[in-house]
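Left out: one protein chain. Kept in place: all the others.
Order of writing sets the chain letters: A and B. Residues in each chain are counted from 1.
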Amino acid sequence: MSSVESVQITPNKDQSGLRSRRIRWYHYIFLTSVALASFFPFYWMFVISSNDSAAVAKIPPVVVPGENFLRSIETVNSIINFSVPLLNSLFVASVVALSQVFFSTLAGFAFAKLRFRGKNALFLFILATMMIPTGLGIIPFYFMMSNLGLINTLASVILPGLTTAFGVFWMRQTIDGGVPDELIEAARIDGASNFMVYRKVVLPAIAPTATVLGLFAFLAAWNDFMWPLLSLNSPENFTVQVAVRQLRSAYFIDYSVQMTGAFLATVPLLILFALVARRMVAGVMAGAIKG
Amino acid sequence: MANKSRLKRAEERTGYLYTSPFFLVFAVFGLFPIIYTVWVAFHQWDPFGEPTWIGLDNFVALADDPRLWIAIRNTFSIWILSTVPQLVLALFLAWMLSHSRIRGNTFWRSLILVPNITSVVAVAVVFGQLFGRDYGMVNWLLTVFGFSPIDWVNGTLSSHILISIMVIWRWTGYNALIYLAAMQAVPEELYEAAEVDGASKFRQFISITIPQIRPTLIFTVIVSTIGGLQIFAEPLILDGQGYGGGVSRQFSTVTLFMFEQGFSRFEYGYASAIAIVLATIVVAFSIFNFLVVRRIQKA
Partner (left out) sequence: MFSKKKWLAVSAAAASAALVLSGCAGTESESSSNAGGSSGSSSDSNQKVLQFWAFGDMGLAELIAEYEAANPDIKIEMKVSDFDPHHQGLLTSLDSTTPDIAAIEVGYSSLFKAVSQKFVDLAEYGAADMEGDYLDWRWAHGVDLDGRIFGIPTDVGPMAVCYRSDLFAEAGLPTDRDEVSALWPTWEDFIEVGGQYVSATGNSFLSSTGYVWNAVKNQSDEKFYSADGSSLVYDTNPQIKRAWDLSVAATPIAANIGDWTADWNAGMNNGAYAVLTCPAWMMGYIQGQAPDLAGAWDVAAMPEGGGNWGGSQLVVPARAKYPAEAADFIKWVLSADKQLELFKAKGQFPSTVAAYSDPELLGFESEYFNNAPIGSIYAEGVNTLLPLYEGPKERVIDTEFGSALGRVANGEQTPQEAYDSAIEAIKRDVG
């Protein structure tokens, strides 16, 4: 496949080029403000978790973490076992993310670069499905899943999310804009099959965006609560969002417990961010090296 | 000749094959609820009886229902206040983060996504405290600068602004990452050439970056239109008592109204009719926005 490689346009060729435009101090101020605003409520979750419920009501507000964090975690753990839901969510979200990336890039490639009859109509149909409000659909959906025997199974929360219109639409746009036709032509001339073109030309070119899609799909699956809450009944099947709800008391909110649960449910995502963010930048660099 | 048409047919088959997974999943899990909702819209149905066919009555009643029109007004107001600033901010943020020499680049990228994963309870508490009428921090700041405090939740425009701030807060980072990923694919040579020609950074942004990420821009505009017209989580947070959207429905959105009728009033037929009306609005407005964005010069 050497000719493919040699034709490949490499974005972001080198660090000393224009990518390293001069960063001014006010850029950092803007970024810092954005970062503070983004992070503050999450930090607040931690503050409440590590204090007691009364911290929510204090004026002026409490901004410093207290010493109760470990005790709060103990309280949470005495109500529910968090490790099983965490693993369930990890499993569900990973499968959904991988599946969405694969199917969305595949379909996006087809819509962007392949020719087949009715392509535009099919694509518009997919767009149209995004525009129909689905909130009420949970009622027939439950009925249908019950008939399929999927209630109270992890499959019920995985299967509907295997591929989404959002992902297909996004990948089509990305491939449309980010993969030059010449590249594909060149690969075809070399005798590459469609799948080879997909694997060797398209995927590498859109790696950063596909990574972000995977990340977003993972997040959506991890944070999804409405359907899992309805479908998953047995504690061994709970995902993390369902588990957090088990901390509810009947009439009022115990803020400290709720926030601790929410915090525990969210920290794995931060870890994921750290891992993936590096990948995104690395993906960029890898493209550069090959040229 | 024969070879070419065989290739063409192979390509066609591949096209159908590669796109079929979506249709398969949709056919199994997505189609039935949609058909069902449409069907119910032409019936009167609550949990206490069987569905009764009433034709277009739900839609006629909706046309006369002031609550729908208030909801539509609120929805558009909130859409404009939240979606436009959000996308502009996201573009700007992505542009900044695409300078790979920024220190701690991966750190910033992770941080801007944190709002998207912050739990609803935390959001409700924090924003409730910031914008409380008597003890909120924002009102305190206002009084410090000599303004009078605002009853954020009970006012119409003020509640829209509050909701928009919450929505912008939650989704800007998300969209910024989408733009950032797209910007990474813009060939460096284009910028180099422009630099040589003496173009300013801003000029480069307008003339190179924007056209180059045009497909992604179209994507985000359409998706934000679809999402922005269906906002209901933030209004629900604001009205602690239920789906009414405030005591005078000042921030009731169409989706919230739909949920109110479906899950609080248990009028499934009426709620389904609202869903169809909403779908129509979303389609129309999406087409409109697409036509607007499409006018960006092709790359």
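The criterion applied here is as follows: a residue touches a chain if its C-beta (ideal position, glycine included) is under 8 Å from a C-beta of that chain, and two chains touch if they have at least 3 such contacts.
Being a predicted model, the structure only gives us computed values, none of them experimental.
What chain B contributes to its contact with the hidden chain is residues 47-48, 125, 128-129, 132-136, 151, 153-154, 240-242, 244, 247-248, 263-267. Those residues of chain A that touch the chain absent from the view are 52-54, 56-59, 79, 81, 83-84, 87-88, 90-91, 94-95, 97-98, 138-139, 142-143, 146-147, 151-152, 200, 203-204, 207, 210-211, 214, 226, 229-230, 232-236, 238, 242, 245-254, 279, 282-283, 286, 290.
Here, only the chains that are shown with their structure count from here on.
Averaged C-alpha coordinates put the centre of chain A at 16 Å from the centre of chain B.
Against chain A, the residues of chain B that register as touching in their complex are 8, 10-16, 18-19, 21-23, 25-26, 28-30, 32-34, 36-37, 93, 96-102, 105-119, 121-123, 125-127, 129, 135, 137, 169, 172-174, 177-178, 181-182, 184-188, 191-192, 195, 201, 212-216, 218-219, 222-223, 226, 230, 232, 255, 258-259, 262, 268, 271-272, 275, 278-279, 282-283, 286, 299.
Residue ranges of chain A in contact with chain B, taken from their complex: 9, 11-13, 15, 17-21, 23, 27, 30-31, 34-35, 37-42, 44-45, 48, 56, 59, 61, 103, 106-107, 109-111, 114-117, 119, 122, 126-141, 144, 159-160, 162-166, 168-170, 173-174, 176-178, 194-195, 205-206, 208-209, 211-212, 215-216, 219, 222-223, 244, 253, 255, 258-259, 262, 265-266, 269-270, 273-274, 277-278, 280-281, 284.
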